[in-house]
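All remarks here apply to the structure that follows.
Left out: one protein chain. Kept in place: all the others.
Entry: subunit A
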Amino acid sequence: MLLKVKDLSLSLKKNGKYATILDHISFQVEKGETVGIVGESGCGKSMTALSLMRLLPEKARLDGEINLMDENIAKYSKRKLEKIRGNQVSMIFQDPLTSLNPLQTVGTQIEESLILHRNMTKEERRTRVLKLLKDVGLPRAEELVNEYPHQLSGGMRQRVMIAIAMACEPQLLICDEPTTALDVTIQAQILELMGEIKRRTQMGIIMITHDMGVVAEVCDRVIVMYAGKIVEQGPVRELFQNPTHPYTIGLLDSIPKLGQRKQKLGSIPGTVPAPGNMPAGCRFAERCRHTMDICRTTVPPMFDIKDGHQSACWLFDEKGGDQDGVVRSDELETALHH
């Protein structure tokens, strides 16, 4: 097991009091596996990524376990964390325009990880930087090392970010909306590159996105988050074909599909509850079409649907479903054929 996150909770101090951002998040990433985390803005997916890297504001309170290769890094000291960041775990950020230092050359910025984590001579580092640039598909690497971020296009900059992340061949790569700020054609190229890297290395990848297309393209498994909690997770194909949580259904319903003439795209009524003002029961209860009494009072646990497919919805409580995997309640039946 590459990464095992257990009961991860995060609170941030805002206006003098702590607000819960993440609430008992648990998931796993295997070696060579790509796990997508989806959800709308503010659901805590980026905060999950930053928590894994422990790149949190000073006043953040983090509980639970982050087991990276059986080492709980949630309690690591600053010094020990620095040894892991950029070395065993790397991160790619959303905006390649602002994520690179404008005053340093591309070469210097890629080289930095090697200086920090590898005992290499200057020559060895240079060779490695050139190879990294070629690996991420950038042309004329020899000139590129001496150029500054502003001289590159958005797609090239994101490739540089990937090169930086790959410098020390990490076991885990966290991508926070790596294609959101890019043109659609460039998006496809970057995703292709990520897929290629995934095939070549045995790296585990966490892909944070709000784009279901990206998930379908590159992920093996997907985690759906809502208001700081995981509401559903499972293998991509299974989850897309057989979504169970009303939120996931709503999310998938809101994507336009080619070839389907539909008058109106689905939308989910209402808004996400604010951190610090979470309801007692299920956080989606207020917006859900199938709300039952128990939803408002008790937080739903994860119910097993099928191998590895889990859903945090009371509709799948044993009492309401049958045993052989295709757990359906009458309520959901109507929801799915709506």
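The rule is short, and it goes like this: a contact is a pair of C-beta atoms (placed from the backbone, for glycine too) under 8 Å apart; a residue touches a chain by one contact, two chains touch by 3 or more; residues count from 1.
Convention: contacts and distances are computed from a predicted model.
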Listed names "Inner-membrane translocator", "Glutamate synthase domain-containing protein 1", "Peptide/nickel transport system permease protein" or "Succinate dehydrogenase subunit B", matching UniProt entry of the absent chain: "Peptide/nickel transport system permease protein"
Identified contact with the non-displayed chain, of A:M91, A:M194, A:M207 or A:V231: A:M91
Among A:V35, A:M53 or A:L193, the residue in touch with the chain that has been omitted: A:M53
Given A:T20, A:S51 or A:S99, the one touching the chain that is not displayed: A:S99
Chain not shown, touching residues in subunit A: 53, 55, 78-79, 81-87, 90-91, 93, 95, 98-104, 112-113, 116-117, 148, 150-151, 161, 164
